[in-house]
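To start, the structure itself, in structure tokens.
Note that this complex is displayed minus one protein chain, with the remaining chains in position.
We call the chains A and B, going by the order they appear; numbering starts again at 1 in every chain.
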Amino acid sequence: MINGHDILTVSGLNVAYGESKVLFDVSLTVRPCQVVACVGRNGAGKTTLLKSIAGFLKPTSGSIACDDTNLVGMAAFAVAGIGIKYIPQDKKVFSDLTVRENLELGSYATKDYDWSKVTTYFPKLRQLMDRKAGYLSGGERQMLMIGRAILGSPKLLLVDEPTEGLAPSIVSHLREVLRELAKKAALVIVEQNLPLVCAIADKIYALNEGRIMAEISDRASIRPEVCEKYL
Amino acid sequence: MTDPHLLVSGIIFGLSMGSIFFLMAIGLSLCFGLMRVISLDQLLYYAVGAYITYSISLATGNLWLGVLGGVAVGALAGFAAERLIYLRIYERDITFSMITSFGVLIGGVGIIKFVWGLVPRPVPMPIASQLDIFGTEVPVYRLVVVAIALLVYVGIWLFLNRTIIGKAIRAGIEDVEHVEGLGINVYRLFSLTFIIAGGLSGLAGGLHAPLIMVDPQMGLEVLAFAFMIVIIGGLGSIKGTLVSAFLVGQVVSLGSLVYAPLAQMAPFAIMLLILLIKPTGLYGSLLLKR
Partner (left out) sequence: MNVVRWWWGLVLAFGLLALMRFFLPLPFANEVMIFAIYVMGCNFLLGQVGFISFGQPAYLAVGAYAAAFYLYYVGSNAYVGILLGIVAGIVVSLVIGPLFVKLRSDYFALVNLALAVIIFYLMQKVLAEVTHGDNGLWFLTNLAATPVLDLSRPDQFFIFSFLVAFALWALYKYLDDSIFGACCLAAKINEDKLTFLGYSNFNIRLAAFVIANTTTALAGAMYAVYLGFVSPEITSPARAADPVVVTILGGVGTLYGPIVGSVVYTGMKDLISKAVGNWELVIGFVLVVIMLGGEKGIWGSLQPRLQQVFARAGIFGRTGGDS
């Protein structure tokens, strides 16, 4: 179902690692500035889904379209180039480079040197500019990863488990940041943290063993207990 | 005990050998660091660089022109290999690139044989003068070689640390996917790296040519050395390659003063020792499979 208002349409996606299939016939839609969450247990295929959309994995069949542009077969850097940014879950930044240099790389391809948007969300980074990124804490790294990705004003952010392993105070900060980001970009968030996800999501997809089990678009029904049922 | 004159010339000899080793090995190290491929064909560009230098210096009488030509052809050859071959094998594992690049190296030896024939050729030395250092006569050419190698190192350092593309490459050495995720065309980075690597290997060949005779097997003969130097220093570390290149250079040079038969063998024995203690080399980090 292609809706002219959708910023992302995934249809019948099948992805495999070599011989073993990971995603079976996955379909989802995302509207501009909509917050869509994908929940599921470990190994359900959530990261595979995001990576496939971002262009790091080639699906065996199915389609991925953004504003009528077919993304399947595009190199990952090209996907990023049209405004879809992937923020991986590994909390890795370029440790040998400084925070400043990390951001410079974010600016390089997007030609966006206005870092005020980054420092507005993450004022702490301003003090850390000349620190080697390898010395940052987990929370600071997550901030840097997101900060790097929003340069160039992407229209869709694919965020993979942003709060994993972070302290509660940082988690709530991130929740507010994600809420703010959603005003300018659509978000597809993969998360295990159900309360957080239910607080900000407009729509939830529940994934289990590579299949979409449920799609919950009714805001009233978006509650942790409801999600649990499908996992 | 050893004659101090011998010691000084031994050290200088070792430094110049180390310089050539460094230029030879840096291509291998860079290609592995960024693309996780073992590019044994770099030794082919070394040999090609030497042969081009030979031909051009024979035609024009100017070695430096020849070296320039060697660099250019080396860079071009590296670029061609990347576009034709490596592009298709980035996703495969390391063993794959080892075997394939080895095939390129061997095939290249065949091409050299075809074009230039089997007979080793001498290359005229551009600077015949000697300098007096601590009372020993030292060939100026060897000092020039050392100077060039150090300049190259500084140049690479500046490139990697002061230019955005260099920083992108350093970032890519850590994690290529993250770099690509930022919208940067990493495939252009790969091509650039191969061009630089090929050029530097060609430079090594060109500079080395006057010191030895060029022969078709020369790439294969130094293969073990180059590979070993990169391993000792740690694959992917530029500083490591420099350190280990000069270390090996001194071991071979001073070692031959002490006990000649052992000298050629010693670096390999040292490498085995280092790998036993630190399996990833002196400066290598635990660069696991991507």
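The rule is short, and it goes like this: contacts are C-beta pairs under 8 Å (C-beta built on N, C-alpha and C of every residue); 3 or more make two chains touch, one makes a residue touch a chain.
These numbers come from a predicted model, not from an experiment.
In the entire assembly, the chain absent from the figure touches the shown chains B. Within the full complex, the residue among B:100, B:201 or B:237 touching the omitted chain is B:100.
Screening B:26, B:235, B:252 or B:282 for touch with the missing chain picks out B:235.
Only one of the listed residues, B:68, B:85, B:213 or B:257, touches the absent chain: B:85. Among B:61, B:110 or B:155, only B:110 touches the chain that is left out of the view. Against the chain not displayed here, chain B makes contact via residues 32, 38, 85, 88-89, 93-96, 98-100, 102-111, 113-114, 216-217, 220-221, 223-224, 227-228, 231, 235, 260-262, 264-265, 268-269, 271-272, 275-276, 279-280.
Simple rule for what comes next: only the chains that are shown with their structure count from here on.
Rounded to whole angstrom units, the spacing between the C-alpha centres of chain A and chain B is 42.
Interface residues of chain B facing chain A in the complex, by the touch rule stated above, are 164, 167-168, 170-171, 174-175, 177-187.
Looking at the complex, you find that chain A touches chain B at residues 54, 56, 75-77, 80-81, 85-88, 92-97, 101-102, 104-106, 108-110, 148-149, 152.
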